[in-house]
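Only one protein chain is missing; all other protein chains are in place.
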Amino acid sequence: MSVTGLPDVVAVAARPPARRARTSLMIGLVLLGILVLVAILAPVLAPHDPDAVDPNRVLAAPDGSYLLGADDFGRDVLSRTIFALRVSLLVAVSSVVVATLVAVPLGLVAGYFGGWVDTLVSRPLDMILVLPALLLALSLITILGPGSTVAALAIAVIYLPILARVMRASTLVTSQQDYVLAARARGSGHVATMVRHVLPNSIGPVAVQGSVLTGFALQLEAALSFLGLGTQPPTPSLGGMLADGRDVLSLAPWLEIVPGVAIALAVLSFLLIGDGLRRTLDPDGVAS
Amino acid sequence: MTRTTGPALALDDLRVSFPSAQGPVSAVDGVSLELRPDEILGLVGESGCGKSTLANAAMGLLPESAEVSGAVRLGDRDLTILAERDLRRIRGDEIAMVFQDPSTSLDPVWTVGDQVAETIRAHRDVSRREAKARALKLMREVGIPSAEQRYGEPPHRMSGGMKQRIVIAAALANDPAVLIADEPTTALDVTIQAQILQLLDGLRQRRGTAVLLITHDLGVVAQVCDRVAVMYAGQLVEVATTEQIFSHPAHPYTEALLRAVPGTGEPGAELTVIPGQVPDLAAPPVGCRFAPRCPFATEECSIRPPLEGDEAHGAVACWHPRSRDREVTAR
Partner (left out) sequence: MSALLEVQGLVKRFPAGGPVWRRRYVHAVSDVDLSIGRGQTLGLVGESGSGKTTVGRCILGLYRPDEGLVRFDGRDVAGLRGSTLAEFRRRVQPVFQDPYGSLDPRWTVGRSVQESLEAHRIGSVQDRRDRVRELFATVGLDPALGDRHPRNLSGGQRQRVGIAAALASEPELIIADEPVSALDVSVQAQIINLLQRLGRDLGLAVLFISHDLGVVEHVSSEVAVMYLGRVVETGPTAAILRAPEHPYTRALVEAIPHPDPSRRFRHASLAGEIPSPVDPPSGCAFHPRCPIAQASCRIQVPELEPVGEDHLAACPVVARVTTRPTT
């Protein structure tokens, strides 16, 4: 309240600078930028054809030509990793984008209207949520058959209820704000109020959750491909490469290390972005 | 905009209750009140007396769970039975509202100018440029210096007083017949409060907007209101001209409330307090709801007194009104 005067000003002034938030956001964005650039420029950057088999170089150690060594078919590990990164990022990002596009309107409507609308929207989503993620993905893949697209779809289904719940919770808070009531008092209809006032003020936590989930989606895609249920050979995938290298770990450790590091870096970049966003949007840590 | 000679807004035996674990809470209990064109009518009461519920009911903004009966008449329409779609056309156009805290009643993601223009575009088929021009004119009218520059500012860069001026500009955008101001100065500093009250008074005089000014502050009422309605525990206990209320309060509650204000009596003397607590509205006292705390209560008070009186002396809902000159007219 303004009658107490200074504490407001002081609270603003005493808040530690958002420098740490900006640092982690920047590092995350730069890292992701590099990875995305590498993925996009894969055909240019890759020194070799990722599928070219060379019987003479089976499990060759890193050297001048094959910088990060070759796999059990004599394919260049660096080139395969670059192409695999492309697939993995695409699957991870598209799965979360699809989930968000569906989750945001659902959460918005459920949180804004509440009551039976909320029940109608939230209960089915809760039912998805109670199923173990991997089991859900496995059953979907069993029905639809393995592949990158199906993997992305499965991940989107897993994340849909999570993102919808975040959006709903955030909308519940925003809908109680005076400016939402004020907008209605000025004659704004439900849809206009939701889109113009509730949505932009509620989307922050979804962006945070979305970036973090993209990191996990990347891991999940790798796990599915590792099990042979995601991206199908011969298309290179980070998970698939890990699976291939598993048997020759002691002979050619680079087969595990290179895709492993790639996964770690990509996941890290998304987590850093998520963390930075969270701190920027919510410096006091209230919402978390 | 056309105005009839009748009241700008009329509440007719309005009742609002909310469900709760303890049974229905009767927040507004049989309130009948007329807001005349051009007047500022003060609606006074303490927390939980139902004055904000009444305001929301008048705007058709009550939550779905609320049970409403009686009528809220704006012109010849009853807002309590209107469909949401029709209500939407009226809100912000014929009846507008100013909220208590300007820091929370403006959307932080839109510029202040956009929020004024939005109100115009919600009701008038005008171009963006036309809406902006009108919004700028309104911003100047409510006393915002260098309106062009401030149009594109987000709310958080403005002081509380400036934000409340923006809220008022948005409320007046379509020249409503009725303005409901719910504690419009409570969140502001004293010197800024005086500015905003003078602004409201000036706008009322220039535009002829009827204002329902809801407040807990008797000082604010005395400064700008023509008439005053006093609410207690969901019931209207007294309606009279401002002069009458302050010189001859007729209801024991009004009288006690006036005596409780510091700065009116002898400094350092004991302030009059009202014994007891505000009743639980899930189980309110039968009859006059003030009776359990009233020093003049008798057995009669278990029957609800009607709000009766005349134009000159005002109306009071009490079996034992205080002022002698009104006792004659009250029965």
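For reference, chains read A and B in written order, and residue numbers begin at 1 within each chain.
As a convention for this text, a residue touches a chain if its C-beta (ideal position, glycine included) is under 8 Å from a C-beta of that chain, and two chains touch if they have at least 3 such contacts.
Owing to the predicted nature of the structure, the values given are computational and were not obtained by experimental measurement.
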item: Chain not shown: contacting residue from B:Q193, B:T209, B:Q235 or B:S323; value: B:Q193
item: Which residue of B:G6, B:P24, B:G152 or B:G219 touches the chain not shown here; value: B:G219
item: Chain B, residues in touch with the chain not shown (by the definition above); value: 46-47, 159-162, 189-195, 197-198, 216-224, 242-243, 246, 256-258, 260-264, 267-268, 270-274, 277-278
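As a working rule, only the chains that are shown with their structure count from here on.
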item: Interface residues, chain A side, partner chain B - complex; value: 1-3, 115, 177-190, 192, 196-197, 200-201
item: Contacting residues of chain B [partner chain A, same complex]; value: 59, 61, 64, 84-85, 88-93, 96-97, 99-101, 103-110, 118-119, 122-123, 160, 167, 170-171, 173, 187-189
